[in-house]
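The following block contains the structure, expressed as structure tokens.
Only one protein chain is missing from this complex, and each of the others stays in its spot.
Up next is chain A:
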Amino acid sequence: MNYWLVIGASFFYLALLFGLASWAERRSAAGKSFVGNPYIYALSIAVYCTAWTYYGSVGRAATTGLGYLAIYIGPTLMAPLWWVVLRKIIRICKVQRITTIADFISSRYGKNVTLGSIVTIICVLGIIPYISIQLKAIASSLDILTGANELGRSPLFGDTSFFIALGLGLFTIVYGTRHVEATERHEGMVTAIAFESLFKLVIFLVAGVFVTYGVFNGFGDIMQQASQLPDFERLMTFDNESGFSQWFWMVVLSMLAILFLPRQFQVAVVENVNEQHLNKAMWLFPLYLFAINIFVLPIAFGGDLLFGTTGIDADMFVLAIPLSEGKSILALLIYLGGFSAATSMMIVATIALSVMVSNNIVMPLLVAIPAIKNTYQNQLTKILLFSRRLGILAILLLVYLYYKGVAEFYSLVEVGLVSFAAVAQFAPAIIGGIFWKEGTKNGALAGIVVGSVIWFYTLVVPSMVGVGMLPASILNDGPLGIALLKPFALFGLQGMDYISHAMFWSMFLNVGLYIGVSLLSRQSSQERNQAEVFVDIFKYSTVFESSIVWKGTAYIPDIKSLLVNFLGEKKAEVAMKAYKRKYPEPEDATGKADPKLVTYAEKLLAGVIGSSSARIMVASVVKEEEISIDEVLNILKESQQLISINNELRRKSLELRRATEQLRSANERLKQLDELKDEFLSTVTHELRTPLTSIRALSEILYDNPEMEREDQEHFLQTIVKESERLTRLITQVLDLERFESGKQKLNLGPVQIEEVIRESVQALERLVGEKHIDLVVDVQHNLPTINGDKDRLMQVMVNLVSNAIKFCNPEQGRIIVSGYYIDGDIKVNVVDNGKGIAPELHKQIFDKFYQAQNQNIRKPEGSGLGLAISKKIIESHQGRIWVESEPGKGSRFSFVLPVRVNVPANV
């Protein structure tokens, strides 16, 4: 494939990352941050999967078999423990404004500068090779893709890799060193990393599907063919001699790596916005690992089958297979996937290392030399940013040089594992540090130093032999011929592979020294203080509460100028205001700073220059007094008690608020019920007024006009009787309804034939039907099952429905159909009329009592407004359902269903 096309695609991809990051930053500035999203968080953790995964897994699977899986099983096993370990680390870092793993360790052990620098140096030593193999992976994939001889190019300006490293450096500087405060999140970078994680996964899956289903006929086919390979048996089984120890140590290594690799610490801890995101990441990340591993074996075996012994590097099978099949676009995409896997790791690791170097090496050096500190006092922020940017370029230059000098001779996996083993040396000091208060600075120092020396001696020295920097005799005979010191068989330990061997000795000595020396040495009061806060972090969860216990004299102007120097005028102002809000007490007249202000300032500085430098800076403006461990513990205990009293108070007031809320809503409900009752009463009296008016007027006229025509008299009297009946009916219905609503109405249960109920009800209304010339049809299924019910009450419902139908059907050509039948365990009855119908919005309301009451001044033409409400109560007390279907202008169909096999309680 055309070389320039591939290079163009690579730089286009880099430009895409720039665009994406800048877009994300702009969104975040507009308050629409992506990073508040747990999926982005989980994807960014997948920066774990580098070119090692993308290319190296296949290579390892093809050469050593299932072993490649171990470094994914480790993190998967670790993920459930994140809630215990990682959450605690995140909380500590937020509270203490810690930004790197070096700062974390130094902070825990009394903000010790030496410890921080040693950890930084180990990280740089351990990680630079790891970054450089990413560069190597990019170069090798370029070679495979274009047939160029990238790996063999002369260094620097004639070399594409150099420009790629430069481009990445630029990206890292732009999006990684935006703010001085390393605690501030790099949203653009995180978004870009999350995108890269998604991209490499999708492309790798595409490649896997292509090889498995495009080149071969599925998993079965590949495995079938592969089983013929001479190596198959060996690849698919554990090696009996060192297999188990190798698996064990790989799993342990990767469990530690997922926590302590600087880039993992960066994305999982420093860039974490919300601890709850861990919940999702805990299952999403293992799922990601699973997905990206599905096709490793098929591709590895596929490559073996296709290329056999043609000398193609197994690491490059993913790319070589589509190329050999002539799929160049696919190959280009796969190359970009690998490019993304490599670049994401390079970016994040470089940022993490540069912050570490600037905060744990450069800064302590600067602030420790009074001359420098005084000369550049006002430009420290600039110096800091500058040193970080320079750091990034320096790291990438080292990476490049290492790649040119050494990395070529080793595979992705080998170099990666050496890095894993380096960061594993931090595990005892960190894990011990957050769970064991007795761990001391000296213990941590001893463990880390000795562990790292062993690491260097057993893993790095042999690699130096490999490239010819040291004589091979060291490996074979031991240094100076001392066989006990052979790097691969230290103290005579044999029979393990070199990684297990190195891990065994370094971990054994590291853990042993950490515990042993800790038990033998004493903590300073500062150390003790930090140990308390780290181990019990969930009790001291705010910046203010986790203050360092401190005694001495400091002056507010000094503290302020310190903040201004590192944060700038504006941020220092904001920070002081935040402090004032929290502690509004007036300032001391003499200008003396409260100890709380001093520790607050120290935390702020720690976020910028690291905790040990912050300690030095603060100490320089403060006259401190000695403080004993007992005093420290006492003060911490007091503040803890204060916190728990506060929490208790908060809990109590919350309970109180909840109770008040409940009381209020109960009251609200009562008021509502009261209003309903009032409304009902007013509607009832209102309904009574109408017939009463009529009766009174008629009677008065009869009384005042004895000479009235006989005919008029009769008519008047008739109306009085009718209106009286109406009154009676209304009163009966109101009482009926009241009894149903209060639950006092008892059903008089017995076997009921619905057919009988229907016929008798219709009969009772026959006269009315005849008067209005209505065509009434009754269609009831014979032999309907008998139900258990109250016949009189069911008759009441039927009469109500049919008389409503009579009232409302078409006045000229009235037509009513009453039907009853058995359906699905129910008896269903319909009463259909051809009246003017009911608007859909009223279909529910008409079953409310006096529904027209809500309609203010508009009244239904006839009826008390209670009939349907009572019918509904009756049907419901029979465990049935009543409803209406109707459209304006198309008549109405009232229906109810009664379950046949339900025992209605007799006193409903």
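Just so it is clear, contacts are C-beta pairs under 8 Å (C-beta built on N, C-alpha and C of every residue); 3 or more make two chains touch, one makes a residue touch a chain; residues count from 1.
As a convention for this text, contacts and distances are computed from a predicted model.
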Missing chain, UniProt name, options "cytochrome-c oxidase", "Response regulator receiver domain-containing protein", "Putative glutamine transport system permease protein GlnP" or "ABC transporter ATP-binding protein": which is it?
"Response regulator receiver domain-containing protein"
Sole touch to the unshown chain from A:29, A:659, A:697 or A:777: residue A:697
Option touching the unshown chain, where A:522, A:577, A:722 or A:773 are the choices:
A:722
Quick one: which of A:32, A:592, A:671 or A:689 touches the chain that's been left out?
A:689
In the full complex, which residues of chain A touch the absent chain?
682, 686-687, 689-698, 700-701, 704-705, 712, 715-716, 719, 722-723, 856-861
